[in-house]
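Only one protein chain is missing from this complex, and each of the others stays in its spot.
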Amino acid sequence: MSRSLPALRRGRLADAASRLHKQAGVVLALVLLVLAATYASDRFLTVPNLLNVLRQVAIVGILAVGQTFAILTAGIDLSVGAVLGLSVVLFARLLEHHGLVVAIPLGLLSGAVAGLVNGIGIAYGGIPPFIMTLGMLSFARGLAFIYTGGTPIPILNEDFYDIGNGYVLGMPIPALMLIAALFACGVVLRLTPFGRCVYAIGSNEAAARLSGVAVRRYKVLVYVICGLLAALAGLVYASQLSVGTPIAGQGYELDAIAAVVVGGTSLFGGAGSVFGTFVGTLIIGVLANMLNLTGVDPFVQQLFKGALIVIAVFVMSRPSRG
Amino acid sequence: MEARGIWKYFDGNPVLSGVDLAIQHSEVHAVVGENGAGKSTLIKVLGGIYQPDRGILLIDGAPRRLRSPRDALAHGIVVIHQELSLAPHLSSEQNIFLGHFPVTRSGLVDRREMRRRTEVLFDRLSISVDPGCPVGQLSIAQQQMVEIAKALSLDAKVLILDEPSAVLDDDRLQILFGVIRRLRDQGLGLVYISHHLDEIFSIADRVTVLRDGRPTGHAPVADVTEDWLVGRMIGRDFASSPPQSRASGRIAIELRGLSRAGQFDDISFSVREGQVVGLAGLVGAGRSEVAQAVIGAVRPSSGSIAVFEKAVRITGPHAASRLGIAYVTEDRKTCGLLANRPVRENLTISNLKRFSRLCFMRPRHELRFARDLIARLDIRLPGMGHEIRKLSGGNQQKVLIGRALAVRPKILILDEPTRGVDIGAKQEIYAIIERLLAQRVAIILISSELEEILRLSDQIVVLRRGRVAATLSRTQASEAAIMRAAAGGL
Partner (left out) sequence: MMLKHVALLIPSLLAVTLSAALAQERLPITNKTCDELAAFYAKLPFTDVLPLEVGPVEVQGKVRPVTIGFSQTGFNHPWRIAMLEALQAEACRHPNVKIVVLDGNVDVAKQNNDVRDLLARGVDGVVMSPVESAGLVPAARAVMAQKLPLIVLDRDVPSDKTLFIGQSNVTMAEQVAERMAKDLGGTGNIVVITGLKGSSPAVDRDRGMADVLAKYPGIKVLVKGDGEWIREPAVRLMEDWLTANPKITAVFSHAEESSWGAQLAIARAGRCKEGIRHYTFDGSNAGFKSVKRGTFGADGNYTPYIGDIGLRAVIYTLTGKAIPGRANYDSPGSRLLLPDSPSVVPENADVWIGRGWGDFEPTLDPCR
């Protein structure tokens, strides 16, 4: 309760400091994990392995970036894995007869359309996000099965294969796509009025509406972004694996949500960032990599993952308790 | 129970600095202070929610540590918070005995015994509530009584009431006072927290004043005056500027026969630039509903609105703000604050267009505006990056007013602008209103405090059951006239 005007002058600096403070916990967790991994395997801290990790986390990372939008508005998108699956089979089928120029935009469009339906149902239909996207999960997965008859479609297009497996400037292309998505979404959230509104809606939807924020329109946009990024993750999936299988991405929604939550974004909305999500994704990715490098039993790996999620969230919630 | 030399720090800042409080049997002890003076923290220390960093608690003369609210309960200390903690779908008797149901020999809940004990408790409080009725269907006042009954069922010796009057109208308050006196006469020690000084004088035996976490006064109520209390609370003089007559301009907004089925009917009045129209009435008379309709949050079923003599259709708060109409809600918590966002974002959310260019925010521009507004409204905060929920009620309210000002309103609707705000902040909000009027803003003021309405309004529209019961000019208006119209002639 101090009347400290000088403090106001430090506003931006203080802002940055408090942001850093909030994310210090999760960054610290990542650093500790990297130290542990380096200790556990002498192969961990090598350039090819670190690039592998980046490529491995690209799919879930891109999903998690989209999921961050939904969770920031106090919503959730359970359909991202299924929408990924739908886009994967679309990419595969379209590539049988068309080139990349046709297949990629149409495949991405499918994700945006699924997101649009989600958004309209949630914002205008008043259906809770959990229910609406649960419905979409089943619906999109069903479409993918109908569309393929349940059989995987092999992708024989070499250019498409290169998207998932090639390098630009020494970086795997999927990792670059993840970084591009992170950067673009980070800018949108931090530096645009839309981003502000996303936080405001999540923080207090009624207040945002009374303040003249076009809540419904922005919510639709949030789910469209989420769907579009799911399809982008589908592009990475299909091109990395050269197969359009309708079961692609089963359960990925939970991995994405875990990455977002470990990254410090509140499930109650209004607090968090894509940077945190990125770190959260890396934490989960590095852990899996470390366990594989050291050859830990797959049954035991699950224990580690579960414990990590709970411990990370617990550690992060500590500093905010005054 | 007694607290001696209590200190409590948050983030290294003292919130309580050496507070003493002695609670005697058969006594009502009032604790007063501005918002942010440390009253809530003190209650949480007494109730075992916080542990003091220094100082001790004595219960019946023996030092005790209260590690949790359960500990406090075990010593007979019960806190009734402003937000009641009842399960809305359970009946009042189930709420009262939640966690300590009377059981039969076979281990089942003994319904007959529960009903009997509930009736005994209600008798003790002299209230009539159906013990089987779900709590969610009771009025707030009745719920409060259920909460008190619950405290008694736990064999409370010390009962702490945190601003119980905030949610009550005058009649209900008198009933509450009756209950409090009865409990005092039955030997309980009570702590009564309030902003309202008149309540202190009518109910308390002894008063402790806090300012900025420090005890600044302690005396039997019979020995003190209102001026003394106010002086101790704010530590400075405040001048209540007598209202001057104001220059009037064009008609800024006019409501013509505005109606909404089941809520309000045929509401007509107009507000001129630089003037205040006060909307008075009892709780539930439809005042806030009218305001919501004006900003388009709900759709009126008939009638029309004209802004600067032009009929307009307001489709939502978005459209309202484009017409220069801004609204400050009565319900800060659920409809106002972006609680976990920084103050700056709370200020500018209403008009992001003003702080952006080509789809990007202009942070410097925004920050300059925020700083300017914070200085102009004298909002006190530790830093720009701080979440708004860490501010006191008065400062939060000023931020919400600032948010409304960001749209450069020509018409401003203030719904209970000083509710839950301390005396100092109240005066400052009045000063802000006067300044806005000088800038020719038209204001619709909704308030349950007659003094506030009388002091600020050029014209007063009194609503009763959704209809205009009277329209009073400044010269006609008096507390009696308003009450007569609001309550339907006495």
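By letter and in written order, the chains are A and B; residue numbering begins at 1 in each of them.
Please note the rule applied: a contact is a pair of C-beta atoms (placed from the backbone, for glycine too) under 8 Å apart; a residue touches a chain by one contact, two chains touch by 3 or more.
Quick caveat, the model's predicted, so the values are computed rather than measured.
Asker: Determine which of the presented chains are touched by the chain that is not presented, and list them.
Answerer: Taking every chain of the complex into account, the missing one touches A.
Asker: Identify the residue among A:Q23, A:S41 or A:S203 that touches the chain left out of the display.
Answerer: The missing chain is touched by A:S41.
Asker: Kindly state which of the options A:A74, A:L241, A:L267 or A:V315 is in contact with the chain not pictured.
Answerer: A:L241
Asker: Using the touch definition from the top, which of A:L35, A:V102, A:I131 or A:I146 touches the missing chain?
Answerer: Here the residue in touch with the unshown chain is A:I146.
Asker: What chain A residues would touch the chain not displayed?
Answerer: Residues of chain A in contact with the hidden chain: 41, 43, 46, 48-49, 52, 55-56, 59, 117, 120-121, 124-125, 139, 145-146, 149-156, 158, 161, 165, 237, 240-243, 245, 247-248, 288-289, 292-295, 297-299, 301.
By our rule, only the chains that are shown with their structure count from here on.
Asker: Which part of chain B faces chain A closely enough to touch in the complex?
Answerer: The contact residues of chain B facing chain A are 10-11, 36, 212, 295, 297, 316-318, 320-322, 327, 329, 334-342, 344-345, 348-353, 355-356, 359-361, 363, 367, 370-371, 374-375, 380-386, 392, 403, 407.
Asker: Along chain A, where are the residues that touch chain B in the complex?
Answerer: Its residues touching chain B are 1-5, 7-12, 14-19, 191-197, 199-200, 203-204, 206-214, 266, 270-271, 322.
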